[in-house]
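Only a single protein chain was left out; the remaining protein chains are all shown in position.
Moving on to chain A:
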Amino acid sequence: MGRRRRRVDPADAAGALPAAITALSRALPGGPSAETFRRAKFDRPEAAPALWRLLFHVLSPRPADDAAALPTPGSAPPTHARPSALSPASSKAQARLVKSALRSQGYPRRALVQLPEDGSQGSRELLLALSWLLARGPLLERLLAQIRVRLGDEMPVCECEVLASPGPPAPRVEADGCVDIRHLQWLMGKLRFGWRNLITSQQEHCALLGKVHSYTRGCHSDRSLGHLSVTEAELLRDPEGGRQLLRRLESENARLEAALEWRRRELVFWQWMDTVLDACPPEASQPTFLPRIPERGAGELELVARELQALQEELQAVVETRRAAWEARVGGWGPGWKATQRASEEAVRQELTALQRAWERGGGLAQPHGPHRLVRSEAGTLGGPGLRATEVIKALRSREACLEAALRQLQGQCRQELARLVGALPGFIWILPPGC
């Protein structure tokens, strides 16, 4: 799980835990105070709301801007907090999202699911959940990257991050009875208009960026950049804005230093978390998994392996029963169903690989993913490292062509299917809507 063995200096031991917890609380954006952590170990109810809020913030996918709206421990909230689309209207909504996001990531403890949704209890369970998330992957680093202060005008060159993130849990709309297709068409139309309006605003954004970049040519102290970004231009225009930027940079520095501190001291935290886990009442049926450092080696590992296997068998059994039940419900499609299913899976796999290969052929971008800073340079100058816009455009165009070809093929298949259906029902005249 990515935690290194480190020897704990006994002289440090007494102050080590509070220091570690303090570092963690300062590194986490919107992190609760160290006292909250301590209270959570004893499942104190007053610690719960802060932990619910923190987990909600950590688990809900939001645009990076919102990070500016988060209070850092000890600082006043900013005056122009932009309303987030997911700003929690109620603690119930927060709790629901936390539970469902943890479940979808595979969090094993049932006790969390059973917590009441008014946000009043469960601080110990929440603390366990937080530690589980911290241990699983680079959570802290991801959070810090999200709230990074960006000085340049940035644009993403790929959609990997967007595609990889789980996305907000879709609101479940129970369709009782039939759904009028006109309603669906209405919703599709709204999506299309939303998309077109988005393109318009993006074009406006680009046009204005272009203006700022060309008007501030020669103003940047860094010759390789040459011109100012919008943030930098604002800095010059409005000294108050400059002071705010400075404050943000300082608070980011403080967080990064706390994160480094945390990395040095985290072993003590994990040992403490073991005690927190022990303080819990034993779970009813499911085996619980908190990552433990195997201190004695092979024996422990084998124990873990056996536990894993038991869990897998249990899962397998559950899956089999579920699948059988579903297949029974779906109805006797016959043995041909399995074959067609396999065939279509294979076809999809082939299409996907073909698409990926076509993308790579069209010019896969060698540069790392993620947003890049926009720099406008004079025609003919070679410039420094980084992607050329022409390369990105070329790669995107080839991808667009691939996707359009795939779309046309799918549309052709749909048309064939429609024609087949039309032929199957005599006595009907089909009038397709305008534009088909």
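Here is the rule we go by: a contact is a pair of C-beta atoms (placed from the backbone, for glycine too) under 8 Å apart; a residue touches a chain by one contact, two chains touch by 3 or more; residues count from 1.
In the analysis below, contacts and distances are computed from a predicted model.
Chemist: What protein name does the UniProt record of the undisplayed chain give, "Ubiquitin-related modifier 1", "YEATS domain-containing protein", "Tubulin delta chain" or "Glutamyl-tRNA(Gln) amidotransferase subunit C, mitochondrial"?
Modeler: "Tubulin delta chain"
Chemist: Consider the whole complex, including the chain that is not shown, and state which of A:P45, A:P116 or A:G194 touches that chain.
Modeler: In the complete complex, the chain left out is touched by residue A:G194.
Chemist: List the chain A residues touching the unshown chain?
Modeler: These residues touch the chain not displayed: 180, 182-183, 185-190, 192-194, 196-197, 199-201, 203-204, 207-208, 431, 433-435.
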